[in-house]
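Written out below as structure tokens is the structure these notes cover.
Note that one protein chain is taken out, while the other chains of the complex remain in position.
Labels for the chains are A, B, C, D and E, by order of writing; each one numbers its residues from 1.
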Amino acid sequence: MFSVTVRDHIMIAHSFRGEVFGPAQRLHGATFLVDATFRREELDDDNIVVDIGLATQELGAITSELNFRNLDNEPDFAGINTSTEFLAKVVADRLAERVHLGALGEGARGLTGISVTLHESHVAWASYERAL
Amino acid sequence: MFSVTVRDHIMIAHSFRGEVFGPAQRLHGATFLVDATFRREELDDDNIVVDIGLATQELGAITSELNFRNLDNEPDFAGINTSTEFLAKVVADRLAERVHLGALGEGARGLTGISVTLHESHVAWASYERAL
Amino acid sequence: MFSVTVRDHIMIAHSFRGEVFGPAQRLHGATFLVDATFRREELDDDNIVVDIGLATQELGAITSELNFRNLDNEPDFAGINTSTEFLAKVVADRLAERVHLGALGEGARGLTGISVTLHESHVAWASYERAL
Amino acid sequence: MFSVTVRDHIMIAHSFRGEVFGPAQRLHGATFLVDATFRREELDDDNIVVDIGLATQELGAITSELNFRNLDNEPDFAGINTSTEFLAKVVADRLAERVHLGALGEGARGLTGISVTLHESHVAWASYERAL
Amino acid sequence: MFSVTVRDHIMIAHSFRGEVFGPAQRLHGATFLVDATFRREELDDDNIVVDIGLATQELGAITSELNFRNLDNEPDFAGINTSTEFLAKVVADRLAERVHLGALGEGARGLTGISVTLHESHVAWASYERAL
Partner (left out) sequence: MFSVTVRDHIMIAHSFRGEVFGPAQRLHGATFLVDATFRREELDDDNIVVDIGLATQELGAITSELNFRNLDNEPDFAGINTSTEFLAKVVADRLAERVHLGALGEGARGLTGISVTLHESHVAWASYERAL
């Protein structure tokens, strides 16, 4: 099994609802390092997992939809706790959609899975892993 | 599959028995960065994997049982080589026990697995992964 | 010259005023890793720069004043761009005040300087350095 | 499941063939951090996954075959795009061969898998995982 | 004293002349993480050290002049050992020139110093520091 990972980051504001979140119920923010991993069983004809240039570009398109925003005001996330683990799924699902649309190139159709890890600090991070 | 990881650290002394350990047979020590990962298939009602506050607190309770100690003198480890990989299992098993006791909250009963990684330096680390 | 550094972190929301900030004029947020460095010429009677326990505790008291907040609503920062470099100075000045008040112990009176570095991401950070 | 990872690095020159590589078609180079992970179900009689001294030594033997070279001129890679993901497989396969030859010790015969991650920068890395 | 640092990276091939370089006399390569630090005594009217957008853009312009190249073939470096420390000076001097030309904005005219650190691996890096 092969994989390739590229890293980007976003800087967002948000708040959480629920006692479990303690002081994070207040409006605050986070820098999320966003690591997107693409998996496949065999390499393609160019001997790669995915065109790393396209992977970086498409991940960047997704992070720019989220970056420098207050997620509490985003219609997509109305009434939703935008936890680190939830946002990992958002990024992974949007990447999967772009793979299916061909945005990562024809070779990317051989990908079998995506995982996304969001680092919220040097001491906490979360991941979501899915098939393609 | 979702996961959340929190990091803590311990600073311990110990020695190893067996020629395979070379100079590490002498009493020495280590800082272990301790990364505890919690896994589950679906997020809970708060849209999270686990209460990260409780996860941090319970991991801290476990690391404080080990921290600033000479493991050679700990009754729990009498006659045992406290290798990095073994200690990863110790932390993972103790976390699993606390999950089963409800210390990480009712939501944590939906967790399906735990893995623990101990970094002994910038060039070596070890992990243990188990089901819940 | 000796120094000791301890790391903490904060997760805040804020926005900037001024065209130079581009999309960061929108309400967004950041995780800042906060590295506080204490300097002195000679070690104290305990052979240390500063009581690392007190240094961590007092840095933690300062970061908790900022953590999980929207800095745009903090009276201390009314009308101020809370840039990474500015916040580095805020933390350094507050630490200096605590040193002068004796909160870091009598030994800390031998400190000659403080610097604070705030990492806003894996690709950008800022520092402020001052005498004591 | 247990694992142990050791890190080494190589500094190589190479070029790629194929439009997908853009400017990386030119002769350039990379520092690859090389992380080799060894897996097994149960620890051996010394309470370890593998003799970390031998693991480091054998990984070092493999990296020294690649280090400080122009991979375009290596007969083993003639006509091959030496992508990060491909090189991860090269290192993993060579490690597997050494395990089978006994170079990592008799205990290492209990290993069940190897994975190798090559970091080409702080924002991109690739992995290959295989059974033993 | 305030500073702001931004990180970029380059992937280059080169070789060295001189016995002191051992196997690095062969054509090989490196990924250099490039950290550019800008210093000044007081913040500008926007409460910043430098427009981080322009700093990133101009550093990127300089790194793109070096990236994905064999430095042995660059006319600027003919007959020169492109050591990590030398390349740190190249980047710092080119940044200084751009500051003087106004490419980092009018506010950047208040900068008093630049330092550049190039990381060639996780275990070796080099810096050059200069006034403006």
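As a working rule, a contact is a pair of C-beta atoms (placed from the backbone, for glycine too) under 8 Å apart; a residue touches a chain by one contact, two chains touch by 3 or more.
These numbers come from a predicted model, not from an experiment.
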Contact footprint on chain E, counting only the chain that is left out: 16, 18, 20-22, 80-86, 88-89, 122-130
Touching residues on chain C - with respect to the absent chain: 1-8, 43, 46-49, 51-53, 56, 105, 107
For chain B, residues in touch with the removed chain: 7, 9, 11-14, 23-24, 26-33, 67-70, 120-123
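Note that in this section only the chains that are shown with their structure count from here on.
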Interface residue overlap between copies chain D and chain E, same or different (over half shared): same
Separation of mean Cα positions, chain B and chain A [Å, integer]: 27
Cα-centroid distance, chain B relative to chain C, in whole angstrom: 31
Of all residues in chain E, the ones touching two or more other chains: 7, 122-123
